[in-house]
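Here the complex is missing a single protein chain, while all its other protein chains stay put.
Let's turn to subunit A:
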Amino acid sequence: MHSYDYALLLAFFAIVLLPAPWLGRFYYKVMEGQRTWLTPILGPVERGCYRIAGVDPGTEQSWQTYTLALLAFNLSGFLLVFGVLLLQGYLPLNPQHLPGQEWSLAFNTAVSFMTNTNWQSYSGEASVSYLSQMLGLTVQNFVSAATGLAVLVALCRGIARRSASTLGNFWVDMTRATLYGLLPLCLVLALLLVWQGVPQTLSDYVKAVTLQGVEQVIPLGPAASQIAIKQLGTNGGGFFGVNSAHPFENPSAWSNLFEVSSIILIPVALVFTFGHYVKDLRQSRAIIACMLALFLIGGATALWSEYQANPALSNPQVEQAAPLEGKESRFGTTGSVLWTVTTTAASNGSVNNMHDSLNPISSMVAMVNMMVGEVIFGGVGAGLYGMLLNVLIAVFLAGLMIGRTPEYLGKKLQAREVQLLVATLLVMPLGVLVLGALATSLPGPAGAVSNPGAHGFSQLLYAYTSASANNGSAFAGLGANTTFHNVMLGLGMLIGRFGYILPVLALAGSLALKKTAPVGQNSFPTHGPLFVTLLLVTILLIGGLTFLPALALGPVAEHLSLGF
């Protein structure tokens, strides 16, 4: 590694960690309707939204109503995108006259953007019109992130409130999350990206004649605005097919730094938001410590692995350093690995290198990051509520060992809570293993891989992991645009999204109803190094025990077969 690699890492952690406490408090104030410096500007807009929609921001909803509102909102979002993609050929803002998408692809894409996954079985510039991008995809980029944030604050309120029957108002939470939480930051990032040369235009693709005299079509579009929310909203769906490896999507070292750090900027801050909700920032620090530890373990492993020379080329005549296949030489190994680890740790899924070309152990790190349920910072809101589920599981597993009914922040974990926790534990095995097993056992779908053996298995495993974890990054190599994979991956995304959201909201409702026992010396300590270690081990143990056999057949076998 060179000095500029270290500089990149340092700058990344500084951008991500330093503003987090301040930003976290900002999110708390915003979501609770308190006054911030943005209120004078956005307050009237917010009130206008309520007036138009006929929402009374003062009324609160029970967890059931909150859930119904969320489902209704997401369903209509899905239908809108699905419709637009099917019919884009007849709709305006389509200068390239792209036809409507095939139904399974449209289904896959609509589910993908609604669930904050942004898995793309298509290439943006080749099959999606400007209208579809802006009205369909970009809108979902915003509201799917806002949905995650809404679910998170509902859970925070559930934990923080005592003997309460309501969790807040879904419509209000959505409005505030979008208006204050996402829009201002996106505006800043979009401007920064435009400054670095990312296009933001509605004009036609440019036709140019190359030096060879061949005519070349250069795709353009309103890219900067979509890239901003794609990164900040942990969406990851690229404007162009090759995502952030594309020179228009990620033109410079600066844009690379801005984009990669904005992936987890909000998720890190939200951990502090939680601390403000429960009035105990020690909890935030413990959770951050655990996330950071997992991130660093994965990052270090991936960096080590990616700097290994390929043994197949260990020939004295070949001088080789780290393999660069599938990477942009502009970003180099460290820049690529940092992005890979960050995008899989958070459920972002944008890429600046092709994961298919990673060394097996680095690709395993990417998979493990997703398999543990996208809880290492994770998606906006989704990462932290996933992490809190792990916290509750750790508390329940070890909590009995202090001789009391397990309690988290004074809330008892009883049969109902455990039931809901177990439901969420089943999500990843169901999405990854069951759907993956289906895909591997049918000759057609299994044949979509581009390599035989362990690597081919990794391609399939990665695809179903990415979908179920709502990550959306692709391993490439898998020809995923088939009816089977489109439908099955879409199913995986739905399981992965609502398999968490529904139990989490039910959990929030059930916790809110409970009394809060005083937290004191004899309560289970949920801060401090001991708990951080316990949490870390719990996450790795549950993820490990579930996926170790599959990983052994994929990246581990490949690693050993290649003779590393």
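Please note the rule applied: contacts are C-beta pairs under 8 Å (C-beta built on N, C-alpha and C of every residue); 3 or more make two chains touch, one makes a residue touch a chain; residues count from 1.
In this text, contacts and distances are computed from a predicted model.
Q: The complex has one chain missing from view, so what does its UniProt entry call it, picking from "TRAP transporter small permease protein", "Potassium-transporting ATPase ATP-binding subunit", "Glycosyltransferase RgtA/B/C/D-like domain-containing protein" or "Aspartyl/glutamyl-tRNA(Asn/Gln) amidotransferase subunit C"?
A: Of the names offered in "TRAP transporter small permease protein", "Potassium-transporting ATPase ATP-binding subunit", "Glycosyltransferase RgtA/B/C/D-like domain-containing protein" or "Aspartyl/glutamyl-tRNA(Asn/Gln) amidotransferase subunit C", the one UniProt assigns to the missing chain is "Potassium-transporting ATPase ATP-binding subunit".
Q: Quick one: which of A:Val434, A:Val487 or A:Leu513 touches the chain that's been left out?
A: Spelled out, the listed residue whose C-beta touches the missing chain is A:Val434.
Q: Name, in rising order, the residues on subunit A that touch the hidden chain in the full complex.
A: 162, 396-405, 410, 413-415, 417-419, 421-423, 425-426, 429-430, 433-434, 436-438, 440-441, 446, 453-454, 456-457, 460, 515-518, 520-525, 528, 530, 534, 537, 541, 544-546, 548-550, 552-553, 556-557, 560-561
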